[in-house]
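Before anything else, here's the structure in question.
One protein chain is absent from this view; the other protein chains keep their places.
Let's turn to chain A:
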Amino acid sequence: MANSPEKEHPVKSFGWAARDASGHLSPFNFSRRATGEEDVRFKVLYCGICHSDLHNIKNEWGLSIYPMVPGHEIVGEVTEVGSKVKKVRVGDKVGVGCMVGACHSCESCANNLENYCPKVILTYNGIYYDGTMTYGGYADSMVANERYVVQIPDGMPLDAAAPLLCAGITVYSPLKYFGLGEAGKHIGIVGLGGLGHVAVKFAKALGSKVTVISTSPNKKTDALEHLGADSFLVSRDQGEMQAAMGSFDGIIDTVSAVHPIMPLLGLLKSHGKLIMVGAPYEPLELPVFSLIIGRKTMAGSGIGGMKETQEMIDFAAKHNIKADIEVISMDYVNKAMERLGKGDVRYRFVIDIGNTLVATKP
């Protein structure tokens, strides 16, 4: 008979979990493995709320296993390291993102692309090598293999760094891989939410000219004055869209709802690229002519490998890039999820685990 979450591992842990597809989160006692020789154990200080957390707690992708402790934008302070760990020491500030394991023998793993490994183990709602469920960062502590831990540079504010572990790498990776983040390029960012706002900052820091493409005109001031975008295009305004046709080298599309892509393909110059990082669950309509006339491409991108995640964090530290966040207490999380569902956040909630989780213990 399988052990209960509280008993299956030797080290007690406490967090918040969803028990069913209502997505309602509440206090949850469970346990984590002992610190293995390649493991890093850390006290969680902050955890970002990613939109994927909301999709998962409500089982919108049909893959959820309950009880589920979400959270894959996790930052904390090292409390213990295994005997073979070289990367970090006790007291260091570290982060864990969307994955905690992979096969380490396939071509993707050999190319530092653990995220594309067919056996990748996600930080939560995954099955670890020992067959047990993985639990995420809405919890007091984490233990992860050294390979999946990044160092947070000194001086980087930990709360605002947390969202970079998913949102940051999700936009940084395609900006680099598809050659969109460079001087002389004009990039569009569709959607100004958790992913979008961070994409603007990275693209600007990489030297691109950036236009935010959004359905909400009321985000214009923020986009231009606060985030540093060069211009703002209201996607529902036919005149504006028409005038901008054929002016973009690339577009990063962060929108996860179903939406028309023909107008976005029309915005691209010939040989332009439309990169999907939002993942609508239903298929989109692809007007094939729009790809063929102009030899345009559409591609997807999903987070990034560990080497690249560290590179992204170091880049962010150097260029003072951090997420725009609303710090919340643990017991606000259900309300935060409701607001997130309506896009009512500028632009990421971050749970102050270190200061507010323990008070919620029954």
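Here, a contact is a pair of C-beta atoms (placed from the backbone, for glycine too) under 8 Å apart; a residue touches a chain by one contact, two chains touch by 3 or more; residues count from 1.
One rule holds for everything that comes next: contacts and distances are computed from a predicted model.
*Asks:* Tell me the UniProt protein name of the chain this structure doesn't show, selecting from "Probable cinnamyl alcohol dehydrogenase 9", "DNA repair protein RAD51 homolog 3", "AP-1 complex subunit sigma-2" or "SUI1 domain-containing protein".
*Replies:* Of the names offered in "Probable cinnamyl alcohol dehydrogenase 9", "DNA repair protein RAD51 homolog 3", "AP-1 complex subunit sigma-2" or "SUI1 domain-containing protein", the one UniProt assigns to the missing chain is "Probable cinnamyl alcohol dehydrogenase 9".
*Asks:* Please pick, from A:Ala17, A:Ile49, A:Leu113 or A:Ala144, the residue that touches the omitted chain in the full complex.
*Replies:* A:Leu113
*Asks:* Identify the residue among A:Val190, A:Met276, A:Met306 or A:Leu357 that touches the chain left out of the display.
*Replies:* Of the listed residues, the one touching the omitted chain is A:Met276.
*Asks:* Determine which one of A:Arg32, A:Lys201, A:Lys296 or A:Lys322 touches the chain that has been left out.
*Replies:* A:Lys296
*Asks:* Determine and list the chain A residues touching the chain excluded from the picture.
*Replies:* Against the left-out chain, chain A lists 107-108, 113, 116, 118, 177, 246, 261-262, 270-271, 276-281, 283-302.
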